[in-house]
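Omission of a single protein chain aside, the complex is shown with its protein chains in their original locations.
The chains carry the letters A, B and C, assigned in the order they are written, with residues numbered from 1 in each.
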Amino acid sequence: MKSKLKSDNNFFYKYLLLWNRFKNYKGGLIGFYLFLVVIFIALFVPFLPLCDPYSIKFQSFLPPSFSHPFGTDEMGRDIFSRVLWGSRTSLSVGFGAALVSSIVGVLFGSLAGYVGGKLDELLSRIIDIFLMIPAFFLILLIVAIYGSSIYYVMLVIGLTTWPSTARIVRAQILSLKEREFIYAQKVIGSSTFRILFVHLIPNSIQPIFANSILQVASAILLEAGLSFLGLGDPNVVSWGKMIYSGTSYIFTSWWIAFFPGIAIVVTVASLNLIGDALVTILSPKTEERGAYA
Amino acid sequence: MEWKDYLLRRSAQLLLTVFFALIINFLIINLAPGDPAALMAGELATKEYIEAVRERWGLNKPIPERLVSYLLNVLQGNLGYSYTYLQSVSTLIAERIPVTLLLTLTSSIIAFFVGLLLAVKTSQKAFSKVDLFVSNVMLTIYSIPSFWLGLMLIGIFGVALRIFPTSGMVNVRSTGSGVFLILDIAYHSILPIVTLATIQVPIYYKIARNTIVEQSSEDYVSTFLMAGMSTSSIFKKYVLRNSLLPPVTVFALHLGYVLSGAALVEVVFGWPGMGRLLLSAVYSRDYPLIMGIYLVTSITVSLANFFVDILYTLLDPRVRYK
Amino acid sequence: MNLLELNEISVEYQLGKNNILALSNVSFSMYPKEILGILGESGSGKSTLALTIMRALPKNARIIGGEVIFNGKNLLNLSEDELNSIRWKEISIIPQNSMNSLSPVHKIRDQLRDILLLHEPKLDEKEAINIMEEKLRLANISEDVLDKFPHQLSGGMRQRILIAASLLCNPEIIIADEPTTGLDVVTQYQILKELKNLQSAKGFSMMIISHDISVISNTSHRTVVMYGGKVVEIGPSDSVVGSPLHPYTRMLLEVQMEISKKTQNELHSRTNFNKLHKSVGVNFAHHSGCPFVQRCPFATEKCKTEAPTLLKVNNDHYVSCFLFNK
Partner (left out) sequence: MRTSIVGAVIALLLTISLTSPLVVSQGLTPKLGGTLVVIQVGDPKSFNPDAQVDDMGFPIFQNLFNKLVTLDIDYNIIPDLAYKWDVSSDGLTYTFYLYKNATWHDGVPVTAWDVKWTFETINKSKGIAYSWIKASNIKSIDVIDNYTVKFILKQPFAAFLSFLGWYGTFVMPKHMYSNYSDWLDPKNPALQKPVGSGPFKFVEWVKGDHVTLEANPNYFKGQPYLDKLVFKIIPDANTALSSFLAGEGDVLAVRPPFSEIPKLNSTSGVIVRSRATPSQWYIGFNLLRYPFNDRTLRLAIAYAINRSYVIEKAMSGYGFPARGGYTSAIKWAFNSNAALPNYNVTLANKLLDDAGYKLGPDGIRQTPNGTKLSIKYTYFTTGPETEAIGVVLKEQLKKIGIEVTLEGLEIGAWEQKVVKNRDFDIALCDGFQGPDPDNMRSRFALGAYLNFANYSNVEYYDLLQNASVTTDFSTRQKLYWKAQEIFVHDLAYIPLVDLVAFYIWKTEFHGLPWESAGKVNYNSYALTWWEKGKSIEPEYIVFLKNNALAIVIVLVIIIGVVVAYKVTKKKWSGKTTS
């Protein structure tokens, strides 16, 4: 409560405040801890005492056991190790795509919002058009015929999901640019570039933050869907791809498709829980209610 | 007058969107590496033979020329002929639409009502343990990949318990007619519909719950409360009515994806719908068919958006024509 | 004789893990046929007060003590049904005007009728409409609005509808919560005048809640000044405005004068408005001492540890400050 007396513009302080409020959301907190576990695994999996996820030296179709907690797959690879390694692929596709989407979205959105006029009209129209193209079919087509390396998948997902970010940023910038501090910057003669990148965009980041986390979640699901259609990158371990190959053996070796699916659910749910809590916290309604009481 | 202008402007926008979507798709498809003629010609074909196939389908012409003639054809309502099915694309698509709609529409409607009902039940005790629990469970369900859920349902109900068929739309051995055919299709559609509905319930639940919670703390609620109205009457008469619009909007927007939204589930359940038609078209490089499916799906999405906007202006007079 | 009597009311809000005291031992009475003004800045607890009387507090609020006596009955002890028979019929409220004080998707007619029929279930359609139209005329607004939606009306019209709504069942007490907020100056003036006229014509009692000292001084017979959830000064309006006792009341008057010196433009400028509010931040966190201690120019050590009580200074004029505690 004393926070009000401190500077409102302190970036890190803002996030500390955010965290203080976030802590009260149990679901979000659970999601956050789950996510820490997933991140930990993704970062440190090379140092964990695991079998080589690519090695095909084991017997195929071993059911879960002490030495292979999740069993082995059709080529004799250790599924436990593959599930853990798969976190890297999923997270990098998720974050990569969300990053691409955020960069493009922020650029388009802030330009449209700040410059306004004809340009805004044009960019808004482009955003509308992109919003109305069925993204999954488009991604599917591009990945199917142009190739399926994970960088490609990231890029394509990012480039087809940016419009929602752009919309949020545009609205944010529209309301921010009328504020006094921006007016002050204009009066003292700051360049448009400076105003945009130093003042406007950093101040409109918070709402995008929640949206981006949800985008990471949906990108992970998208990648899994693509891999499930056999369109994943063969050089990395991907949960969707594991489910795809497990589909063939669902009758006899359920564990091949089961565990990667659980991994997806856990990862995506953790992100959704965090994102949902953030959306609730950051929505203006909640803020109003907080102030009212 | 204002209304008429708005309608006109919005329609123009709709056409523009579809037009651009069409061009983008055309370019993506036709600039892609790979030669449909070579695929059509088969493995032991000679070069001369492939050239003949290319000529037959007009693939030897330059891309701008193909684009223009395609657009002209579309304007006349001609989506062209499928390379692989040798049938008009519109017939092929028209055949698949009801098949897919059966899954998507039914599941969306079920999901809408289940989500709404759950939301009504839990939102009256907003922020209670039950409410938070249900909310988090919903978020978790929302995180399940549809194809995986379908696969697991097949594993449990189709393979282990043998209660439901695992694939297809009818039992071919005894293709019935009339009521029996309908029952057979209904029976085959249960698992895919359950899968699709489960995935969608959280969407409607979330929007309905949040709206109801939000509406429950609106000023008019305390106005009526202070006027002596019981909480339950306020909820029934006012809160619910005020909370309907957002879920209905989401529902309507989702209708835009009725054709493309079930692709993965169709694959899992061997359901002969649009999604599978597209996949097979992509793999056999059936350009006219791919284009046709994209066109139709873009139109549905745009139309859904269009109607939502129009409905909004009709249902919620707060919205002004922008 | 007191029409309404508030005794030692305390209300707290639960915010996360913290409990915040919004009203602390508030006591005062309301006489028949008077206009009582409640003056205080946002956060002073004045709206909470209105909601407490109506027992319509939000879910995270809790009445921790005190009583509201009306016609010899403690409203806080009544069952929901008993209460509902008093609400609107005996005590009605003109809620704080906002876009959504009325349901945005229902016509005015339906909403007013629902309220009316709650208390007069025997009325037939025509009688109900007659009553509604009559009240609308009283509130100086045409009957056409019955077939409109709230958003189709201007702020002033909505306010008038809320006034008409409050009159529906001819209550003895009407509580007007910030009746003029968000309206332009001309409309403000008109509405206040009409309210005053109505009161004198109909003879009900009215409680006007406002942060605007001029609203209170122009309308009310007596004024209650609140700060930080406590009553700091009570007295006849002339006396409170003419010779304010409490340092806070004095400060409010000074701010008011400063503002009136400035141009109209600046008055409406958001910046100034925000600044004013920012500088008058309220600290709820205290549980002992005077709520105003942090901003009081006359604060002593005693003020930090002990809470002053209401003390009669002269005829009907009470103040809660150690300055007068001689």
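As a convention for this text, contacts are C-beta pairs under 8 Å (C-beta built on N, C-alpha and C of every residue); 3 or more make two chains touch, one makes a residue touch a chain.
Please read all numbers here as calculations on a predicted model, not as lab measurements.
> In the intact complex, which of the presented chains make contact with the chain not displayed?
The undisplayed chain, in the complete complex, is in contact with A, B.
> Which of A:S55, A:S175 or A:T192 sits in contact with the chain that's absent?
From the options A:S55, A:S175 or A:T192, the contact with the absent chain belongs to A:S55.
> Which one, B:L118, B:M138 or B:I154, makes contact with the chain that was left out?
Checking the options B:L118, B:M138 or B:I154, the one contacting the hidden chain is B:I154.
> For the chain left out of this view, which of B:A41, B:L149, B:V265 or B:A304 touches it?
B:A41
> Among A:W19, A:F40 or A:F251, which residue is in contact with the omitted chain in the full complex?
Of the listed residues, the one touching the omitted chain is A:F251.
> Since one chain isn't shown, list which residues of subunit B touch it in the complete complex.
Counting only subunit B, the missing chain is touched by 32-36, 38-47, 49-50, 52-53, 56, 81, 84-88, 92, 95-96, 99, 154, 158-159, 162, 165-173, 175, 267-270, 272-273, 276-277, 280, 282-283, 285.
> Which subunit A residues touch the hidden chain?
Where subunit A meets the chain not shown: residues 54-56, 60-61, 74-76, 144-148, 230-231, 234-235, 244-245, 247-253.
Assume only the chains that are shown with their structure count from here on.
> Central chain, going by Cα centroids?
Minimum centroid-to-centroid distance belongs to A.
> So the centre of each chain is just the mean of its C-alpha atoms; given that, what is the distance between subunit A and subunit C in Å?
Centres of subunit A and subunit C (C-alpha means) sit 48 Å apart.
> Averaging only over C-alpha atoms, locate the centres of subunit B and subunit C and give their separation in whole Å.
Computed value for the inter-centroid distance: 52 Å.
> Once you find the CA centre of subunit A and the CA centre of subunit B, what distance in Å lies between them?
23
> Listing for subunit B: what residues touch at least two other chains?
Within subunit B, residues 217 contact more than one other chain.
> Where in subunit C do residues touch two or more other chains at once?
In subunit C, residues 58 touch at least two other chains, as defined above.
> Which bits of subunit B are touching subunit A when the two form their complex?
Touch residues, subunit B against subunit A: 13, 16-17, 20-21, 24-25, 28-29, 32-34, 132, 135-136, 139-140, 142-148, 151-152, 154-155, 159, 206, 214, 217, 256-257, 260-261, 263-264, 267-268, 278-279, 282-283, 290, 293-294, 297-298, 301-302, 305.
> Contact residues on subunit A for subunit B in the complex?
Going through subunit A, the ones touching subunit B are 26-27, 30, 125, 128-129, 131-134, 136-138, 140-142, 144-146, 217, 221, 224-225, 228-229, 240, 243, 246-247, 250-251, 254, 257-258, 261, 264-265, 267-269, 271-273, 276, 285, 289.
> Can you check the complex and tell me which residues of subunit C touch subunit B?
Residues of subunit C touching subunit B: 51, 54, 56, 58, 80, 83-89, 92-93, 95-96, 98, 100-106, 114-115, 118-119, 149, 151-152, 162, 165.
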